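Complex shown without one protein chain; remaining protein chains in place.
Chain IDs A, B and C follow the sequence of writing; residue 1 opens each chain.
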Amino acid sequence: MLDRHRKKIWDLVEVARHPEHNQPAFDWYDIFLSVLVVVNVAAVVVETVQEIATAYAEVFKALEIFSVTVFTAEYLVRLWACSADPRYQDGWKGRFRYATSFLSVVDLLAILPFFLGTWFSADMRVLWALRLLRLLRVLKLGRYSTALALMGRVLRLKSNDLIATIFALIVLIVLAASVMYHAEFVAQPDKFSSIPASMWWAVATLTTVGYGDIYPITWVGKLAASVIAILGIGLFALPAGILADGFSELRRMEQASSKKCPHCGESIEG
Amino acid sequence: MLDRHRKKIWDLVEVARHPEHNQPAFDWYDIFLSVLVVVNVAAVVVETVQEIATAYAEVFKALEIFSVTVFTAEYLVRLWACSADPRYQDGWKGRFRYATSFLSVVDLLAILPFFLGTWFSADMRVLWALRLLRLLRVLKLGRYSTALALMGRVLRLKSNDLIATIFALIVLIVLAASVMYHAEFVAQPDKFSSIPASMWWAVATLTTVGYGDIYPITWVGKLAASVIAILGIGLFALPAGILADGFSELRRMEQASSKKCPHCGESIEG
Amino acid sequence: MLDRHRKKIWDLVEVARHPEHNQPAFDWYDIFLSVLVVVNVAAVVVETVQEIATAYAEVFKALEIFSVTVFTAEYLVRLWACSADPRYQDGWKGRFRYATSFLSVVDLLAILPFFLGTWFSADMRVLWALRLLRLLRVLKLGRYSTALALMGRVLRLKSNDLIATIFALIVLIVLAASVMYHAEFVAQPDKFSSIPASMWWAVATLTTVGYGDIYPITWVGKLAASVIAILGIGLFALPAGILADGFSELRRMEQASSKKCPHCGESIEG
Partner (left out) sequence: MLDRHRKKIWDLVEVARHPEHNQPAFDWYDIFLSVLVVVNVAAVVVETVQEIATAYAEVFKALEIFSVTVFTAEYLVRLWACSADPRYQDGWKGRFRYATSFLSVVDLLAILPFFLGTWFSADMRVLWALRLLRLLRVLKLGRYSTALALMGRVLRLKSNDLIATIFALIVLIVLAASVMYHAEFVAQPDKFSSIPASMWWAVATLTTVGYGDIYPITWVGKLAASVIAILGIGLFALPAGILADGFSELRRMEQASSKKCPHCGESIEG
């Protein structure tokens, strides 16, 4: 009897969220919790504007208490109902496995700052750090948003290529910073004071941000910077290309699994 | 009798514009209206240069009256002739459906500012806003330009991926701004004064624009900015990759629909 | 007899340059003329440094005379020998068609400034403009370099998509500049003084160059700039994606034309 209720509740909070299910794209549970998360994030963002924080202190406090209540209730319900899922059925071990899954940890981090904040309320620095943690609530959207879920699958599909690229980027930053340090140190000892300081130049240049707070002024430095920029920028724009390819590959994989030969009707894989 | 005329006029103003028709790429109707739109947009742009606006006030006024006359005539003719189209044949309901289609609304917005302007001519602020609306005439080109139509189809084809990306971008901006606010607030309370203020930094950095009006100066801030930039820029360059993939996918779909097997002559889909 | 010589010379100067020919990638004719072009371009570049121009005036003069002699000789020989090519065989009409082909016009532009310069030597402004024309010699490399030829074919293959994109870019620049002009004019009347002035901001931002000489300072302007940047940058990075796709499509087309089914040995097209 209890198990049937557990199953129903689990279906409500978790199973329906999987994109494979042919469900109405919007249902009240998703919308309510998504809106609540967005309102929460907006509140944390807006609260840092001093005038607004003091003027609406009561509103922010009420919202926080209401949100934590909802999020805590949802967390406990999920923790109780998860054993209805075949993946987490083996008693406490399954429940522990569920509790340590990525999105469950996010759920916990979304409510923890509040309870910790009531304990350490004396130390302002701790409270400040806890406020930052509250922003992690935005990751809860990963559960309700198919868009973020799609992004997550693309990232997982291309993780190898992305790691290879990021690794090469770090090597490039170190080499570029070293070259520029040796080229510009004599002319600008205050800007290119060391290789770590030059790495700030390397990042700003290779990402093409180019704030303009640090740049070469000698001929040798400008020549070296030009070569580094032309060769390196391709590498830095690479992750975007890899991700774009991941999107289209995912699409092809989805199409392939439902493709039929137009003549014999058999399922074929492109 | 009237219906035959209506059909002919509809063919002239609307049907011929569809890219599927094997028509001469340029015909006088397209060219005339495209040039008129371009001249109009150029006039609005150039009119904001004070010296030119006063020197050629008469010319701009004449052009405006001539253009609005033509655009109004075109709008009324289309509204009258649209019932010749099978899609809009069911009397007033069809006509209403046509009038509320995207390009018809653009057509209305292109002439409305003029008529509203004669009513509210007293209020300078309203006139200013109406002048901005006149620029929407550039969207009328979507009717005459196959190039913009192609772009529109690619955007529609990839809308899901693009929404997923833009959603992830907003999440990233909020998180990046919060981290930098906490890292730089003490050192630069005037620049990173709040999370909304830091979001301006996040946008300028993650889009790699980097004006140089706001950037981290502490070690912690520079390190955080480097990590954010390296990881985030890939995401921000992603829409371009998705659109590029959309172009090639559209091309493949067009080719596939006219592809034949080289051996048996049957039509196949790649 | 003359015709046989003509054929041989034509093969030397023109036919061998086509990438389809199984030729040694480097032959003395290519190398000599490529080096001469590169030296010429380097000379024009370096000559603008005043000290070098005065110190080595004689060297630059000698190089110019030598180069123009070679380029003129090559131009005349090509013009004489082109009738050996089946495409240009119909007497003066064919010769004229050859003379007006793109690379022949480049050849003419490469030598014309020298001869014009001796006529208009009095006017410094004309001489300055002619010096710029001399740089067009770099386009002569298109004849000797398979790399530039490959780039040219990709550009031609994707010209439709590229035109659509550039068209959309111009529309976007006009709209973005108008919005920012209305948002920032009151706060910064010297920077966003008119829509054309704001277009400089739009180009600098949407290309993500961001020099930092012009940027929004009001809240409305920053918000509008953020939305414009996030939505618009994808469009501006699009040409690169289209070109990259063109490279891979060209490669596929080349492979497809020489692909065989692994089982029956028949040629198949992917």
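Criterion: a residue touches a chain if its C-beta (ideal position, glycine included) is under 8 Å from a C-beta of that chain, and two chains touch if they have at least 3 such contacts.
Here the structure is a predicted model, which is why all the values come from computation and not from measurement.
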Displayed chains contacting the withheld chain: A, B, C
Of A:88, A:114 or A:181, the one touching the omitted chain in the full complex: A:181
Candidates A:59, A:73 or A:171 - the one touching the absent chain: A:171
Chain A residues that touch the omitted chain in the full complex: 160-161, 163-165, 167-168, 171, 174-175, 177-179, 181-182, 193-196, 199, 204-205, 208-212, 215, 222, 225-226, 229-231, 233-238, 240-242, 244-245, 249, 266-269
Hidden partner chain, residues of chain B it touches: 208, 210-212, 237, 241, 244
Missing-chain contacts mapped onto chain C: 41, 44-46, 48-50, 128-129, 132, 135, 138, 141, 145-148, 150-151, 162, 166, 169, 199-200, 203-204, 207-213, 236-245, 247-248, 262-263
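Going forward, only the chains that are shown with their structure count from here on.
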Size of the rotation, in steps of 5 degrees, that lays the CA trace of chain A over chain B: 90
Candidate from A-C or A-B with the same interface as B-C, over half of contact pairs in common: A-B
Rounded Å distance between chain A and chain B, as computed from the means of their C-alpha atoms: 30
Centre-to-centre distance between chain C and chain A (centres being mean Cα positions), rounded to whole Å: 42
Overlap residues in chain B, where contacts from two or more other chains coincide: 199, 208-212, 236-238, 240-242, 244-245
